[in-house]
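Take a look at this one; I'll ask things after.
Here the complex is missing one protein chain, while the rest keep their positions.
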Amino acid sequence: MTKITIYNEFYHEQTEEKVREVYPQGIHGALADFLRSDENEVRCFTLETIEEITDEVLDDTDVMLWWGHLRHSAVPDEVAQRVRNAVLKGMGIIFLHSGHHSKPFRLLMGTSCDVSWREDGDMERLWNICPSHPIMRGIGRYFELEHEETYSEPFTLPEPDQVLMIGWYEGGEVFRSACTFHRENGRIFYFQPGHETFPIFYDPNVQTVIRNAVEWVKPMYRVEKLYSPHIKKIGEE
Amino acid sequence: MTKITIYNEFYHEQTEEKVREVYPQGIHGALADFLRSDENEVRCFTLETIEEITDEVLDDTDVMLWWGHLRHSAVPDEVAQRVRNAVLKGMGIIFLHSGHHSKPFRLLMGTSCDVSWREDGDMERLWNICPSHPIMRGIGRYFELEHEETYSEPFTLPEPDQVLMIGWYEGGEVFRSACTFHRENGRIFYFQPGHETFPIFYDPNVQTVIRNAVEWVKPMYRVEKLYSPHIKKIGEE
Amino acid sequence: MTKITIYNEFYHEQTEEKVREVYPQGIHGALADFLRSDENEVRCFTLETIEEITDEVLDDTDVMLWWGHLRHSAVPDEVAQRVRNAVLKGMGIIFLHSGHHSKPFRLLMGTSCDVSWREDGDMERLWNICPSHPIMRGIGRYFELEHEETYSEPFTLPEPDQVLMIGWYEGGEVFRSACTFHRENGRIFYFQPGHETFPIFYDPNVQTVIRNAVEWVKPMYRVEKLYSPHIKKIGEE
Partner (left out) sequence: MTKITIYNEFYHEQTEEKVREVYPQGIHGALADFLRSDENEVRCFTLETIEEITDEVLDDTDVMLWWGHLRHSAVPDEVAQRVRNAVLKGMGIIFLHSGHHSKPFRLLMGTSCDVSWREDGDMERLWNICPSHPIMRGIGRYFELEHEETYSEPFTLPEPDQVLMIGWYEGGEVFRSACTFHRENGRIFYFQPGHETFPIFYDPNVQTVIRNAVEWVKPMYRVEKLYSPHIKKIGEE
C-alpha cells in the first residue's frame, strides 16, 4: 500500500469559471482520481486545510504531490519546513507545474527556481531523453500537449540528477520539463505539465509519468539518522 | 583587484584562553593576514558587526569567507538570506570547517548538512583526489594536519559537483573535506579544516587551498537575471 | 527470475595454493553460492570459456558480475566490446575489486581507472555515506574487513552518479569503495572489496551489498533504441 498525500491550493478552481469547468472537483480531485487504486491510498489537502498537514500526516505519507500557484505565499512557513524535513527523512515528493515556485521546492533546491513564461496556449512536444528511466516506462520518443502554458529556460535550478524530458514549444522555447533530484533520504521529481486552464491531468501520457513517478520517489525503506559523536574509534573496546 | 569579505563569529577567541592563544587577532585576522595582498582587498566582520553586512557590501564583494560555530543561531535570518541571494547573483563563497552548519550554507544546500564529530585531536591526512582541479594547484598526493577535530560521514549534503579531497583520521573516520558546488551564478567551496583550538589556518597547504579557492569561486563576470515573460516568439516582429 | 552471469578469470585459484584454500570452487563459485536462489538463475564463465559469452548469452542476462585481475589483457577485445554494448542496451553490471582495470569497465568509463595499492593486509573500515540508497539496505554506519588489499585515491574515474561507501585503511589511505553509474540504458556498480587472498566474499555485509546491487542494476524493462532521422516534423501529416 502506497500512502499518497496531495496538496492543491484549490484557488483558481473557485475563482475562475474556466478553471472550474476543466477541474470541477479541483486539480487534487483529478489527481486523486487516477492515482486511487487497490495499491494506493490517497488523502487530499487544500490551502484551507493546510494546517492539518502535520508531522503525523507526513510520517504516514510515502509520496506527496504538490500543486500551487498564486497562493504560494499563503503557505505557512512551518508547513513548508515540515514538508522539507519529511523529504530529507525519506518521503518522496512530486512538484507539479507552478509548484517550481512553491516554498518547499525552493527550500529543498536552495535556489530561486525562476522560469520565464507566456500564456498563449502553445502546443508543447515533450521529448523523452532517458527512455530507460523507470519514470519514462511506457512513454515513447515524445508526446504532445495541444495547449500548455509556455515555460522557458533558464530555469534556475541546481543541476538535476537527471533530466528526463525536454519540452519544445511552438513559439520557440525549450524547458527541462521532467527532472529528478535526491536530497538526503528523499527523492524529488519535478514535472512541468499542468496549467490550470487546460485539461493536462486527463492526458494519458501525463498520468503515466505521474504514476511512474509515484513508484520511483516512494522510499524503499526508512533509515534512522546516523550522526552523533559516538563513533567507536579504532582500538577502542 | 579581488574584493574579499570575511565573516568570523569571533566568539571562542574571546571566551576561551586556549583559542585566543592560537588566534590572538581572531580567526578572521589569521585569514586576512595571508589573503591580503596587492591583488586582494580584505574586509572583516564579526557577529558584533554582522548587521553591517548589507546588500551594498555584498554587491561590492567578489568572494566571501565564512567561519562560525557555536553562534550560528545568533546570525539574523535577513543577513543569511542576503548572503544566499548574493551567491545566487554571482558572489563566490567559501565555507570553512563548522561553517557546514551555518545558516547561509544550509539555505544554499537545502539539506541539514549534518556531520558526526569527535574532539580527540586526531591526526588527519587529506587526500587529493582531483589533482588537476585549479583549487588543488600546488597540493601533492596528500597533506597532513597533526591535530584536527574529527568530522565523519555521512555528511548530509546534496551531491557536490566535485569532491576534491577526502580526509582520513587516525581514529577510523573519513570525510569529504573539500567540495565544490555551483548555485545559479555563484560558486561555492566547502573546506573542512579549521578547528579553533589548532593552528590550522597557519598551515601552508591549508593556505594554498584557500588562496586557490578564492581565485576559483571569484565570478569571472556578472550577469543580469534573464527571466521574464517577454520572450520574442518565433514569427513575431 | 533474475538471470545472472558471472565472469571470473579463475587464474589465482589455479596457480596459488593460498587462494585455492580460500576459494576452492573459485571466486565465481563463492559468488554463485550466495546469489543462487529461487529468484536468481546463475551461470558462470571463466577465462577458459570466455568465448562462450556470446550476444545470445548477454541478451539473456539481466545482471553480470565481473572479477578479473592478472589476466585482463587475455580477455578478447570482441568480448569486452560485446559486454559494453550489452550494458548500453540495458544489462546491469557489477565490477568487483580489481575489475576496475578490466577491459569492459575501462571501455564504459572512458578513463584509465587507475588506483594506487598496497598488499599489507590492512584492516579496512567501509563507511556508508548514502544510508537510504537501495544498495545500502541492511548496512549500518560502517562495516569492517579484518584484512583487505589497500586501494588508494586518486581513483581516475569519471564522476560517479553517487559514491555510496568510502573505505578507510589502517595504513592511512582512503578509497571510493562503492560507486554507481549509468550509461545509456544500463546501470553499473563498482565495489572495491574482494582481494583473492582474503575470504571477503564470505563476509555477510559484502554479500548483502552485492545482493542489493544485483536488484538495483537489474533493468526494470527493455527499451528499443530511439534514434533515426524519421521524426514526424511539426505540421507534417
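Letters are used for the chains, namely A, B and C, taken in the order the chains are written, and counting of residues starts over at 1 for each.
Assume a residue touches a chain if its C-beta (ideal position, glycine included) is under 8 Å from a C-beta of that chain, and two chains touch if they have at least 3 such contacts.
Everything numeric here is computed off the predicted structure, so don't read it as measured data.
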| item | value |
| --- | --- |
| Listed residues C:76, C:138, C:171 or C:204, member touching the removed chain | C:171 |
| Contact partner of the left-out chain, one of C:26, C:68 or C:154 | C:154 |
| Identified contact with the non-displayed chain, of A:11, A:45, A:67 or A:127 | A:127 |
| Absent-chain contact - pick from B:29, B:121, B:199 or B:219 | B:219 |
| Residue ranges of chain C at the interface with the undisplayed chain | 84, 88, 107-112, 114-120, 152, 154, 156, 158-159, 161, 170-173, 181-184, 225-229, 231-234 |
| Contact set of chain B toward the excluded chain (per top definition) | 90, 123, 125, 128, 131-132, 134, 137, 140-141, 161, 170, 184-186, 219-221, 223, 226, 231, 234 |
| Hidden partner interface residues of chain A, rising order | 125, 127-131, 152-155, 159, 162-163, 166-168, 172-174, 176 |
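Quick note on the criterion: only the chains that are shown with their structure count from here on.
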| item | value |
| --- | --- |
| Centroid spacing, where centroids are CA-atom means, of chain A and chain C in whole angstrom | 34 |
| Distance from the mean Cα position of chain B to that of chain A, given in whole angstrom | 32 |
| Multi-chain contact sites of chain B, meaning residues that touch two or more partners | 152, 154, 159, 172-173 |
